[in-house]
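Note that one protein chain is taken out, while the other chains of the complex remain in position.
What follows is chain A.
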Amino acid sequence: MQFMLLFSRQGKLRLQKWYVPLCDKEKKKITRELVQTVLARKPKMCSFLEWRDLKIVYKRYASLYFCCAIEDQDNELITLEIIHRYVELLDKYFGSVCELDIIFNFEKAYFILDEFLLGGEAQETSKKNVLKAIEQADLLQECKTEKHESFVNPSCI
């Protein structure tokens, strides 16, 4: 996988993870172009599109678009599965996740992603193991710092 983007229906970027070294300018350009292309697609259309020499796999969950770029030989269906797994992980971690969870705890969203994917490859296919690793790492954090302020979100998906 080359990169993963999360953006809202309004085109606001919520999370980005790049597994290929690119300069900021290029990243911004790609993001802008892709967000436009994906948002312009009709809801009934399939989740794949060919873009430059990459394949784009995207899926919409409520108001959020999850969008991955993979190489020509990669498997689209498994990429969809990766997206789905990630959403499930977020859901388990936050407890019925919504866009605001990801906005306000964006670093957590990254931590979960980093436990799940590494260098663009799936590193752990067991959801349980990913969550365990995150929980233990969090525990390590909790011991050392004061308790995290809990945040209740008004609008959930």
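Observations, loosely collected:
Here is the rule we use: contacts are C-beta pairs under 8 Å (C-beta built on N, C-alpha and C of every residue); 3 or more make two chains touch, one makes a residue touch a chain; residues count from 1.
Everything that follows uses one rule, which is that contacts and distances are computed from a predicted model.
The complex appears with one chain absent; UniProt names that chain "AP-3 complex subunit delta-1" among the candidates "Phospholipid-transporting ATPase", "AP-3 complex subunit delta-1", "Aspartate aminotransferase" or "Auxin-responsive protein". Within the set A:Q36, A:S96 or A:Q136, the residue that contacts the chain not displayed is A:Q136.
Residues of chain A in contact with the chain left out of this view: 13-16, 18-19, 21-24, 28, 42, 44-49, 73, 75-78, 80-81, 103-104, 106-107, 110-111, 114-115, 118-119, 121-126, 129, 133, 136-137, 140-141, 144-145, 149, 151.
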